[in-house]
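Missing here is one protein chain; the remaining ones are kept as they sit in the complex.
So, subunit A:
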Amino acid sequence: MSDTFADRAARATPKPAARRIRGLSDRAIAWIFVAPTIFLLLAINIFPLIWTINLSFTNFKANRANRAVEYIGLRNYERILTDSDIWLTMQATAHFLFWTIFFQVLIGFTLAWLINRKFKGNDLWTTIIVLPMMLSPAVVGNFWTFLYQPQIGLFNYVVAFFTGADPSSFQMIGDVALAPWSIVIVDTWMWTPFVMLICLAGLRSIPDYIYEAAEIDRASKMRQFFTITIPMVLPFLMLAVLFRGIENFKMFDLVVQLTGGGPGSTTELTSINLKREAFEKWRTGYASAYAIILFVTVFGLASIYVKALNKVKER
């Protein structure tokens, strides 16, 4: 029998070490493999979370490291939950979240349904439609400020062309009533293609034989749409809603570039408000409590939603 490389390596392994390794159980070896991941998870996620919870009960300010830190109990939480300005940012976020998801699902699904039909130039149109989501949100925010510019902005001129209004007579990002819609429009423009792609994947996963069977049963196109297409695409749609919901809850860059949270605080979403508290005002303890409240909110809502999604998938 020839002396293989593995044999030579085994002989070269110091005996005590080899004994130790041979003595390990499967569970212990599994732990050795999993340990680095667990360590990273603890270091990057769990420890900061616990530290943030700890800070949320203090008056700590990161820019005043030499000041004594006092534990102030639930004072930060009480301040946040009774602050009417915070509730206004929550309302602004809810408005943004609801309408962006509504329009993105509506338009995204419609586009996917149209693109799914076989026609000439199908691939070209798909490429053109997905272009906005390839851009940087900061760039998108910046150039839409020019599109919304009342004197020279293309958006105002397009609206003026169809309505006959004077282009300078309305300000999309300067008017309290229009500004919340201005950010909804831009986010919808940018992220509808994402929803479209997910819906397209859903539509293409429906086997043709189901429609053929429905045709044989003389089901109308409308009936096929509501009893085959919608139910089978629904899990994909719900997934798209989950992704967009989480993304838009933490929306920051696009809106900061577009409106800076203004006019006043009309478009100041929670992420913008939180950033101001944490890194401009340096109220670290207060901002930690704020972050924990947002975390619990998003985590709670997402958990409920994922359960619903799983139920839909099981059906």
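Just so we're on the same page, a residue touches a chain if its C-beta (ideal position, glycine included) is under 8 Å from a C-beta of that chain, and two chains touch if they have at least 3 such contacts; residues count from 1.
By definition in this document, contacts and distances are computed from a predicted model.
Colleague: Could you check which of "ATP synthase subunit a", "Extracellular solute-binding protein", "Urease accessory protein UreG" or "Cysteine-rich domain-containing protein" matches the UniProt name for the chain that's left out?
Modeller: The record for the missing subunit names the protein "Extracellular solute-binding protein".
Colleague: Could you tell me which of A:Gln91, A:Thr110, A:Ser168 or A:Ser220 touches the chain that is not displayed?
Modeller: A:Ser168
Colleague: Among A:Ser56, A:Gln149, A:Thr229 or A:Ser288, which residue is in touch with the absent chain?
Modeller: The missing chain is touched by A:Gln149.
Colleague: For subunit A, which residues touch the unseen chain?
Modeller: Contact residues on subunit A toward the absent chain are 59, 62-66, 85, 148-151, 153, 168, 171, 173-174, 176, 256, 259-266, 276, 279-283.
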